[in-house]
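What follows is a single structure, and I will ask about it in a moment.
Here's a slice of the assembly, chains where they normally sit.
So that you can tell them apart, the chains are marked A and B in the order they are listed, and the count of residues begins at 1 in each.
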Amino acid sequence: MKLIITIISDQDNEPVSQALIGKGFRVTRIASTGGFFRRGSSTLMIGVNDEKVSEAIELIRDSVSAASDTSMPRATFFVLNVENFTKI
Amino acid sequence: MKLIITIISDQDNEPVSQALIGKGFRVTRIASTGGFFRRGSSTLMIGVNDEKVSEAIELIRDSVSAASDTSMPRATFFVLNVENFTKI
């Protein structure tokens, strides 16, 4: 199990989340602020099985809008190993 | 040291946090939104020694309210390994 933490612009929150949810991913969204330009950003946390990491990243890649400022990334991904995952 | 990231419903934030704090756990709370139903959720981060992970999870399990919608988990837990923990 991996935890993908991805930081995207606010405007991409809705289409990205819907794309992920539509494919059965469970997404937790957190309002955040990007460091450079103080623009609003969204931080998404997505718990996925190891073999689904690429699919989730591809979905996000296909759902973010075109870059208006090419010096800024459209999405940043941190993939973390999850030692233990439990739901109750 | 582990970092427990747990996602619970908003209504459980207060009782769960109080139960953890009452037992000496340090909790950082973040407002979040669950993916499926857009309901408010709370994301808690709890740094714990390895041998305390089970105790923290049990405390949360005992503090969340009964599920009103049995198709939704009452709590989701990601346990991450912490390479380095420092306080100043």
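By our rule, contacts are C-beta pairs under 8 Å (C-beta built on N, C-alpha and C of every residue); 3 or more make two chains touch, one makes a residue touch a chain.
Keep in mind the model is a prediction, meaning the values are calculated, not measured.
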Chains shown: 2; total copies of the one sequence in the complete assembly of this file come to 3
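As a working rule, only the chains that are shown with their structure count from here on.
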What angle, rounded to the nearest 5°, describes the rotation that places the Cα atoms of chain A on chain B?
120
Cα centroid separation, chain A vs chain B, in Å, comes to 21
Under the touch definition given earlier, write down the residues of chain B that touch chain A in their complex.
2, 5, 7, 30-36, 41, 43, 53, 57, 61, 64, 73-81
So, in the complex, the side of chain A touching chain B is made of residues 1, 3, 17, 20-21, 25-31, 45, 47, 80-88
